[in-house]
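A protein chain is absent from this complex, but the other protein chains hold their places.
Labels run A and B following the written order; every chain starts at residue 1.
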Amino acid sequence: MHIPDGYLSPSTCATFYLFAATGWYAALKRIKRLLATRAIPLISVFAAFSFVVMMFNVPLPGGTTGHAVGVGIAAIVLGPWGSILAISIALAIQALFFGDGGITTLGANCFNMAIVGSFTAYVVYRMIAANSKLESRHRVLAAAVSGYVAINASAFVTAVELGIQPMLFHDASGTPLYAPYPLHVAIPAMMIGHLTFAGLAEAAISAGMVSYLQRADLGLLRGVSGFAQAPGTIVADASPADSPGQRSPGQLSPRRLWWAVALLMLFTPLGILAAGTAWGEWSSADLMNPHTREQIGAASGNHAPPSSVPVGIEKLSTVWTAPFPGYAPRFIKSPAFGYLLSAMFGVGFMVLASLVARVAGGKWPRRDLRS
Amino acid sequence: MASTFEVQNISFSYEAIPAIRGLTLHIAEGDRIALLGANGSGKSTLLRILDALYFPSAGTLTFKGDALTEKHLQQDEFFLNFRRRVALVFQNPDVQLFNPTVFDEVAYGPLQLQWSKEDVIRRVDEMLHVMSISHLRDRPPYRLSLGEKKRVVLASVLVLDPEVLLLDEPTATLDPKSQSQVVDFIQQWKGTARTVITATHQLEIVEDIADRVFVLEAGTVIAEGTPLEILADTGLLLRANLIHAHRHSHGGVVHSHPHFHGQPRHEHEH
Partner (left out) sequence: MAPEGSALMSRHSFLERTLQGFTRAVSRALQSEHAASQPGLLQQLDPRVRVIGILALVIAVILCRRLEAIAAILLIAIAVAVASRVSLASLAIRVWLVVLGFSGVIALPALFITPGEPLFTLPALHLSISVQGVRTAVLLVLRVETAATLTTVLVLSTAWTHILKALRSLHLPAEIVTMLAMTHRYVFLLIETANQMFESRQSRTVGVLSGSEQRKMAARTAGVLLSKSIELSQEVYLAMLSRGFRGEVRVLTDFRFKARDYAGLTVFLFTGCLVVWIGR
């Protein structure tokens, strides 16, 4: 999922740097207020942890492997803002030091994985875990789902960024200058890999970690809730029972969560729009080159790439969590693609609806939102 | 003798677990103290309280007449002053090596205290030379051996020339040779104005590193005395979980009785 240099146009890079910078700035401000100086070592260690997690190859069912990002557990323990910083730092070091992801695309990568990923994971976790007991299996399930959804949300946004490149940036002869695959290829290509392997890996790690923490260190699961204290003190975790009506300053209020959801929602309709263009585009390309499509479609059944693509998927998703496993011979038929998109839109809508219901019903948890 | 630390009846808990209960002690300038206790007895916690990293929930604590409270430490001048004069060496050196190179690590303290750049560089180089680690100047900390790490950590706290040195298990996990080097190091301050407080559970070094011993158990002081007095009190040592009884052999005879390895006298009837 790390986009390398050269796949995004300069204006795309600049735009996403702007988005990312806004996110970083907001996160820094909040962290400063909440955690004072204790933030720095904690976030650094989580960043290092996320970095190391990205090196873990998890064997998945079927004899292949994938890797997780660690955004699920980071968002659960650090909260979304801390998680944004931690994951961004891990990504920055990967880009600078290990060449994983580009420098010009760092803004976009941070936006996709650190910002979208963290918020998605946090919101989904909070929603599903709700007020269930810290030790319950419900929490494990919540962690698994939140990790899964977060990775796929990140993958989707990445796919959109890559997919709009050929449409917007090509030279006079129509050659795409940057990422060459349009939305109708990019989206299915990315999503297939992440709806399956990478998503499962993240779900497994998130769930496994939460389950481990339930047995080994319950305090961590509560989130490091003593952050509002002044520096120099070691904080005893405030137990939720102690402060039923209180909320430490700067903690995630319902309004902020709305923003997070709104951001999510912003991208699902874009998918619908994109689908429209892709369909339109597709049919015109279709008209332009009538042979190509049929040939490739016909070739999909017996062309060498499809049977070796599973190898490619693993290879790619292991190292780059790379975008395009099965694009060439396996064009998704329009109805299936449309179904996929409406499903995502539907999920987004349900999230929104239930949030509305909760706030309207006054059942919004008022105490420490990280417990 | 001027008083350094006055600790009156303090208590402290981690979350719900009490770590220090009603603890009182007095430490004078130039004292060499050993805090003797098994793991979990509260000696590490006490050192951190003395270094104003934790603040007791009850009781009072003063350093050279100044109260060590959270509020007081928030005042810039007092904070800087205190941090220069009191230094704590943690048990795990990795925790204290968070700078990119050895030079940066030793320079960290002076920089935080806003010394001038020339002073920092001069003093750091001096310190590296004294600790014989000048050759490690630009080395990153993850490429150091355990012994080297410990020396770097010592250099980085001594660079500020503190009046009080708090050492948390300085010889734990070290091989005998390194252990004796550390002990020699502590011994060199005997008779100086520097106050050294060492927390340890290793009875064999106590005589060398301290003139006075406080025995801790379950978060409170259960005994105080000279090293010889304390080490001879077998009942006390057993109670504090500092010695054990197991089968062992010496002089060709196998038997079992409370003892510790390295104790000064090991004579008894068979």
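The criterion applied here is as follows: a residue touches a chain if its C-beta (ideal position, glycine included) is under 8 Å from a C-beta of that chain, and two chains touch if they have at least 3 such contacts.
On a predicted model such as this, the values are computed, not experimentally measured, just so you know.
Undergrad: Can you work out which residue in B:Phe63, B:Phe90, B:Phe185 or B:Phe214 touches the chain that's missing from view?
TA: If we include the chain that is not displayed, B:Phe90 is the one touching it.
Undergrad: On chain A, what residues meet the omitted chain?
TA: The list for chain A reads 2, 4-10, 13, 24, 28, 32, 36-49, 51-61, 63-65, 67, 73, 77, 85, 89-90, 92-100, 102-104, 171, 173-181, 185, 204-205, 207-209, 211-213, 216-217, 220, 224, 231-232, 234, 285, 288-289, 291-292, 295-296, 298-299, 303, 310-316, 318-320, 322-324, 327-328.
Undergrad: Provide the residue numbers of chain B that touch the chain removed from this figure.
TA: Counting only chain B, the missing chain is touched by 48, 51, 53, 76, 79-80, 83-84, 87-88, 90, 92, 94-101, 104, 107-109, 111-114, 117, 120-121, 140-143, 156-157.
Just so we're on the same page, only the chains that are shown with their structure count from here on.
Undergrad: In whole angstrom, how far does the Cα centroid of chain A sit from the Cα centroid of chain B?
TA: Distance between chain centres, rounded to whole Å: 46 Å.
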